[in-house]
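Heads up, one of the protein chains got dropped from this complex, but the rest are sitting where they should.
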Amino acid sequence: MLERLRQPWPDRRAELLLGALACAVLLIIVLMVVFVAREAWPTFRHNGLSWLGPGGNVDSQIGTMVNGGRDFHLRAWPLVWGTVLTTGLAVAFGLAFALLASIFIVEFAPDRLRAIIVPVVRLLAAVPSVIFGLIGILVLVPFVGNHIVTAGQKKSVEFVVQLSGASLLVATVILTVMIVPIMIAIIVDALYAVPRTWKEGAVALGVNRWRAMWTVSVRAARPAIIAAAVLATARALGEAIMLSMVSGSVGFAPNPFDGPLFLLEPLRPLAATIVEDAESLQAPAVRSSVYAFALLLLFSSLFLSLAGFLAKQPMKKYGARI
Amino acid sequence: QATPVITMSGSTSVAPLATLLAKAYVKSHPGKVKFKLAQGGSDVGVADVAAGRVTIGNSSRDPKSSDPSGIFFNKIARDAICLVTNPGNPVANLSQETIQSIFAGDVRDWSQVPGAGITGTIDLVGRTAASGTQDAFQKIFMGSKTVTSSIAAKASNGLVQQAVQSDKNAIGYVSLDFIGGVTPAGYNGVACNLRNAKSGEYGGVRNFWMVTRGRATGVVQSFIAWVQNNAKAQAIVGKHWVPLK
Amino acid sequence: MAVATRPPKRHESIATWRWGDRIAFALCWAAGIGLCLIAALIVGYMAIRGIQYLKPSLLWSHPSGEVDQSNSGGFLDPILGTVLLTIIGIGIATPIAVATAVWVVEYGRPSWLARAVESGIEVVAGTPDIVLAIFGLALFQQGLFGWMSFTAEGGAVFGRSFLTAGAMMSLIALPMVYGNTREGLQAIPRHVREASYGLGKTRIATIRRVLLPAVKPNISTGAALGMGRIAGDTAIVVVLLGATLRLESEGSVPGANVLKGTGSTLTSYVYNNSPAGEGNAAEKAYAAAFVLLLVVVALNFAVDLLARRGAQTGLEGTRLGAGR
Amino acid sequence: MITDDRTTDVSTTTPDAAGPPPPIRKIVVDAPPTVAPAAHTPVGHAATGGAPAHVRGEPGPERMALGGLSVFYGDNEAVKSVSLSIRLGEVLALIGPSGCGKTTLLRTLNRLTELTPGARRDGTILLEGTDIDALEVTTLRRRVSMVFQQPNPFPMSIFDNVAYALREQARKRPGRAVVEPLVEDALRRAGLWDEVKDKLDAPALRLSGGQQQRLCIARAIATRPEVLLMDEPCSALDPRSTLVIEQLIGELRQDLAIVIVTHNMQQARRVGDKVAFMYLGDLVECGPAEQIFDAPQAQRTRDYVRGAFG
Partner (left out) sequence: MITDDRTTDVSTTTPDAAGPPPPIRKIVVDAPPTVAPAAHTPVGHAATGGAPAHVRGEPGPERMALGGLSVFYGDNEAVKSVSLSIRLGEVLALIGPSGCGKTTLLRTLNRLTELTPGARRDGTILLEGTDIDALEVTTLRRRVSMVFQQPNPFPMSIFDNVAYALREQARKRPGRAVVEPLVEDALRRAGLWDEVKDKLDAPALRLSGGQQQRLCIARAIATRPEVLLMDEPCSALDPRSTLVIEQLIGELRQDLAIVIVTHNMQQARRVGDKVAFMYLGDLVECGPAEQIFDAPQAQRTRDYVRGAFG
């Protein structure tokens, strides 16, 4: 075998071999969709599309499944909504923050500071989610519970949920901190990759550095910014462990119309739900539901990358490099 | 031939006990058998043993209608479930009715709870439906009533303990090992501690099970028999849990 | 931007800027400083807690399922587990990723397939680890994969083992290795390849003797990043590694038995000892988390070194976040 | 509002700004000599009284003055104490072998070198008598504008490219109505209007290389700077575009001081009123084009203009 490798390869065979390996990746994805979809099928067949809709208390529905109910009835809306909320808020804040920070790193940071920030960013990007979860549950959650949530607020919703500190607020904050470095990493690289001639062209016209950055570099880097947002969204969607630790894990859909209070309400996104119910997989109804959650996540990340791709198209025309 | 291996998986609450027992058994029966222990939750244990992935599944919950057929639950010990409140709000005693009305969501303010030190909303902390503790609590304490859906359902004893610890208005229920940092409330006039549980006065006890595929045979059988009957084994159980006898 | 710093000070003042620009400027600074503060807080807090609770003995004593934490042992096995799992994962990921990158950049015919593979990797990168985990469970409990964990007499497959977990972990690392390798290859100017072709070398010869050596730094950078991701992942471990306290070997073949066996990693150890897991030993959790953090930092450091080595070889090793 | 911090004396800016007819025709009309003689005169013979590339007016007032200017990249001294003066209405052509510091010198004139980490500068540069270090950098760069070697239009529409500087330099963003005439004027002066007036909203990067470069010139002169720096503006272009741009330069010199770097000596001869020869950072010789090419003083100049090296 080794001997064969040492021999010069005919180009054709090499190409086929490498190509085959590359296609293996595709195969895995197909397998994944198929397997997950197959497992998820029963619950969808039973609930139809109203599976996504609101109705009843999702926790008790799952509860009955866990305790062996053969009943597939499930209305996953609170979980979906929880996912949308955490992801949406985190990405919205995160993107703005990351963009500013990236511009700072590339343009304004003094060399010494830049030399510090860059590794810091990569470190942050690498901190395992379980550590964020640990800090969240042992530090932030008690803090919010004891110092931010007021008795009045607790009373106002006592018939619906408990405000224990584990809340949308904490979840969003930590999630933001988790995804910002990922975005910064991508955006910074893109900003650096903007052809120097463009920025110099702008600066040479007597445009100040911020404007040059904003009107030319950032503009040229939009595809990367979108890519960053997509990746970050995917991460936020999929974050399970940390959220299961700090989100309060209640199948409740916080209502923005409750005013600021809704930030303090607990919830449980899809991914966290999967983690927590993974141990009851042997109950057929639970199994099917859990895989249904997974399928939902899978498809949303599929659509994400598709959406990102489409969003980049119009920019090609003006010479953005994608 | 090679020494047989007993593989266990299942309830994380049973795991510590199972480990201790296994150690002692190996010591007293050298070379007779080896043990491997995985955790993952009661349901995992039941499922694994049913599928034959392990020889023993540990469960901290009683058999369910939904459990796969052909498995056999061997009771090995019992464990007390304590109602716990925040140290800032010690409650000496709770009657079953009080508990039921609190957790059913009928009573929502400490002022309505006899013996409560404080007033204000009651923060209910419970367990997710998957957990054996939840199952036991429902059976033992709630009887016909069901736990209100507004309860903050935690995934583990630790979370409940932590939630109650950090929230003055909270009340929850945990297995006896988890009363550190919180104050256990008496139940029907009996304090929740190991002694009362052993003596049988304390009512709120659940069972620990070792589940086998069909009736246990061979080394497994002898191990479980040892656990159930051997004095030393029960002594080990007695350290933190409630022995059968 | 290094404004040449020597008298006379070059005159540049934001006083002439529009108000909007000045505010944006301020915001940028705020964001940058804020970033550093957050990082400092997190690392600092973990360090304090870690040093407070980390006793050397914990590092080389086996964990045991005692109730009172005082004698529930240390986390030697989780450390070993982390190392083992990381090696397996990266070991599987690297060859596939590199091969894929080479194929896409150097051959990429038919182009639709190349594009498909590209976006395929993108999808993998975007797939939640928890989804991978339960997909792995569904996949590896098929009888076909019995050899990776073990098949019980009932014919059912356990499905949880270092091999199965590692296989799924490789999917997490794959995009990183792939991305870096591809960047490296694309950074090599076309005329370098042509020079080789011009000398009458085949594509594959060029790849093996010129391109791969040139992108070695990128590959190792990607690998290091990927290892960081693997070491830091929890969901897959919790679901797919069985989270046994100790390394439980399976079968009699030395070496293989460990791979086929179950165990735990630092992440799952932290998770299980945090209130979220059944155990509630904050001290142990903090200590282990600190060690985990150190591991990650070490890997990052490795990334830096590798990248610097890459820069020296002339064709610079580009990397996420590294800038230029 | 747009022209707020432009301090060019009105006299120079107004006349041409009046009604410039379609440049192309204009070129044919009043600048036939631009190419003709050079094209038909063998370089060698030019020595024997070849007509100068174009009619030279009196050099106007001095715009910029370099005194003992040195530029260092780290320890490498790329420009070695150069002294020069740049006058209105005069085209100064910088020639010299690759790497001799032409670009560096040029970039220093509007403090672009400050963008290069590790670049240091000695000596004084005066713009209309005031040290450029004393000027706020954006103000300076608005008055001393630059065209680069590679055409670098921004990834926007043609219109936005020209409007860019106008909008950005204004304290508050002027509407399209305000900008439109100025854009048109700039495009006309850059001789690009007729080619693009129907596709102003097309991406600038769709233009041909020559058009892109002229767009960049339009962009640079839109805000009516006092000095225009050009770094090998034609080296990336085909012969025709080169011709057009050389004619363009011939026109712009009337109300601008122009410094152009070029590799092509014939080009330097055609467009340059004054020519400066640099070698390894030294300013070897500087004088009227004829002198440099037909009667160079220094040996190195002689060798170079005879194409012995470079």
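For reference, chains read A, B, C and D in written order, and residue numbers begin at 1 within each chain.
Please note the rule applied: a contact is a pair of C-beta atoms (placed from the backbone, for glycine too) under 8 Å apart; a residue touches a chain by one contact, two chains touch by 3 or more.
From a predicted model like this one, the values you see are computed outputs, not experimental measurements.
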item	value
Candidates C:H11, C:H62 or C:K201 - the one touching the absent chain	C:K201
Among D:S70, D:T116, D:Q266 or D:Q291, the residue in touch with the chain that has been omitted	D:Q266
Hidden partner chain, residues of subunit C it touches	189, 191-192, 194-202, 205, 209-210, 213-214, 312-315
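Note that in this section only the chains that are shown with their structure count from here on.
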item	value
Centre-of-Cα separation between subunit D and subunit B, whole angstrom	85
Euclidean distance of C-alpha centroids - subunit A vs subunit B, Å	36
Separation of subunit A from subunit C, taking each centre as the mean of its C-alpha atoms, in whole Å	17
Contacts with two or more other chains, residues of subunit B listed in rising order	40, 155, 159, 162
Shared-contact residues (touching 2 or more other chains) in subunit C	1-2, 16, 274-276
